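Yeah, one chain of the complex is gone here, protein chain that is, but the others are all in their spots.
== subunit A ==
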Amino acid sequence: MRHLPLLLLLTLAASPVLAAPPQVPLVLRRLAQAPADTTMAPALPPAAAPAVVRRPAAAHLRELRGQREFDYREVVADEPAQASLWQRLLGWLLRSLAPLLDTKGGRIAWKGLFYGLMAAGLVFAVLKFLQVDITRAFGRTSRRVPLAYEAGQENIHELDFPAAIAEAEATGNHRLALRLGYLQLLKQFTDRDFIAWQPDKTNQAYLHELAASYPSARPAFAELTRQFEYSWYGELAVSPDLYQRVRADQRRLGQQLGAAAPGRPQPA
């Protein structure tokens, strides 16, 4: 049926010479004379002839089957015998997870995990950029300003003041004893939150803070600061009598401080 229009066309072309004996066109004659070849387009069969099913050449099929491109089976390569421990562990993990991730639920979970991690990373980057400390939202106390200090020899929060002062007194080093007494006062002010201890602050900075948080203690502390500075930075000799007097003042301020309610340090 496919070749019907072609036949009609040929018939029409031959119509002016209908009276003449019918002549078969050269091309059709050649086709009719050609030997049968299954690999080439066959000659037009007669309309009533049964359809011929073409079969590919067996040799051609064998050749194609032998080519790698037509082998659709997935070949799982065996682990190399010299695989490292890490490679074997990774292989085992992938093989274990493959069945889980190959399900619908597994794919959804994997996708959710991926997007979740992306979102968390983005939020972390934004918070880091804005320098937001979210740990305070969970009731954590505010951190001291983190500064890269060179660690000093002493830490007033770890020093055993009574023992250290007693030792300095016993050796007659009243200058050192006065210094330790002053540091003890600073620790007390810090513990009661009247000042915010920080190694880079000077005594005057603490005086400013105290003026805001505990104004009535400021004059006494100012004089004790002056005495400490004269004895320590000024290297003035401290006689036993003078030491007793100044030490008594330090103790008295310390005792009064112990009776005070905790304050709130103000920035200097």
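Basically, contacts are C-beta pairs under 8 Å (C-beta built on N, C-alpha and C of every residue); 3 or more make two chains touch, one makes a residue touch a chain; residues count from 1.
Just so we're on the same page, contacts and distances are computed from a predicted model.
Chemist: Mind telling me which option in "Carbohydrate ABC transporter ATP-binding protein, CUT1 family", "Grx4 family monothiol glutaredoxin", "MoxR family ATPase" or "Na+/galactose cotransporter" is what UniProt lists for the chain we can't see?
Modeler: "MoxR family ATPase"
Chemist: One chain is left out of this view; which of A:176, A:196 or A:224 touches it in the full complex?
Modeler: Selected residue, touching the omitted chain: A:224.
Chemist: Which parts of subunit A are in contact with the chain that was left out?
Modeler: 147-152, 161-163, 165-166, 179, 181-184, 187-188, 191-192, 199-204, 214, 216-217, 219-220, 223-224, 226-227, 229-236, 242, 245-246, 249, 251-261, 263
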